[in-house]
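Have a look at this one.
Heads up, one of the protein chains got dropped from this complex, but the rest are sitting where they should.
Here is chain A:
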Amino acid sequence: MTRVLVPVAILEGESVSTGLPTLLEPVDVTVLGYHVLPEQTPPDQARLQYEDRAIAALDDLVAQFEAAGGTADHRLVFTHDREQTIDRIAEETAADASAITGVTGAVDRLLVSLTGDVAIDRITSFVAELVGDREIDVTLFLATDDEPGGQESLEAAAAALSEHDIDAGTELVADESPFEALVDAAADHDAIVVGERAPSLQSFLFGDAAERVAAESVGPVLVVRSLDERDGGAAL
């Protein structure tokens, strides 16, 4: 079964947008409530004081996912390091993707970015699982300088989706900043699916690409994890 991890800064009042539980209805959801503490505070000290409050909030979130017809469970982690926690829980739950909650209503149009060195087949099979037989328009998006190669990738991905009876539109962008182009394209869509990328100098300087997309587009972003690259160790 496909599983999506939904990390939420639970004690900072972060919530999930109304459209997200509906979008994630076909997949299993693990809501990861985390609370990041400064290093002078032992995580256990925060647990002692705030565990009950956090669990109550997590129960409410799980109820939202279940009300939308999905299945969800939750984990609660007190940590000094958000990234490490999300990576560990994703690993332990064998999650296929993690969500950046964003803001959206009902999701009718889904933008799927294939830009960069990402695992396209994992992304398409995840999208197929997520969309299922629902009426959701899918646009496959790719920004590249290599137009023929990009077109080929897009068509292969569209073909893979059509095997699941999903008609996907395609959008190829050349000679433009991939990031800007994606954010522009996102304006016409309710949610975005991207592939996880290896950390790069750029992500070190400007923050994780998926989080920048989420911040610019406001809507939810689903990041499909790249298991193969992780196992292979030689990312990028």
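The rule is short, and it goes like this: contacts are C-beta pairs under 8 Å (C-beta built on N, C-alpha and C of every residue); 3 or more make two chains touch, one makes a residue touch a chain; residues count from 1.
What we mean here is this: contacts and distances are computed from a predicted model.
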*asked:* Leaving aside the chains you can see, what is the UniProt protein name of the one that's missing? Options: "formylmethanofuran dehydrogenase", "2-oxoglutarate synthase subunit KorA", "Amino acid permease" or "CRISPR-associated exonuclease Cas4".
replied: "Amino acid permease"
*Candidate in contact with the missing chain, chosen from A:L5, A:L23, A:L76 or A:A185*: A:L76
_One chain isn't shown here. Among A:T22, A:Q64, A:T85 or A:S98, which residue touches it?_
A:T85
*Touch residues of chain A, complete complex, unshown partner*: 11, 35-51, 54-55, 75-81, 84-85, 88
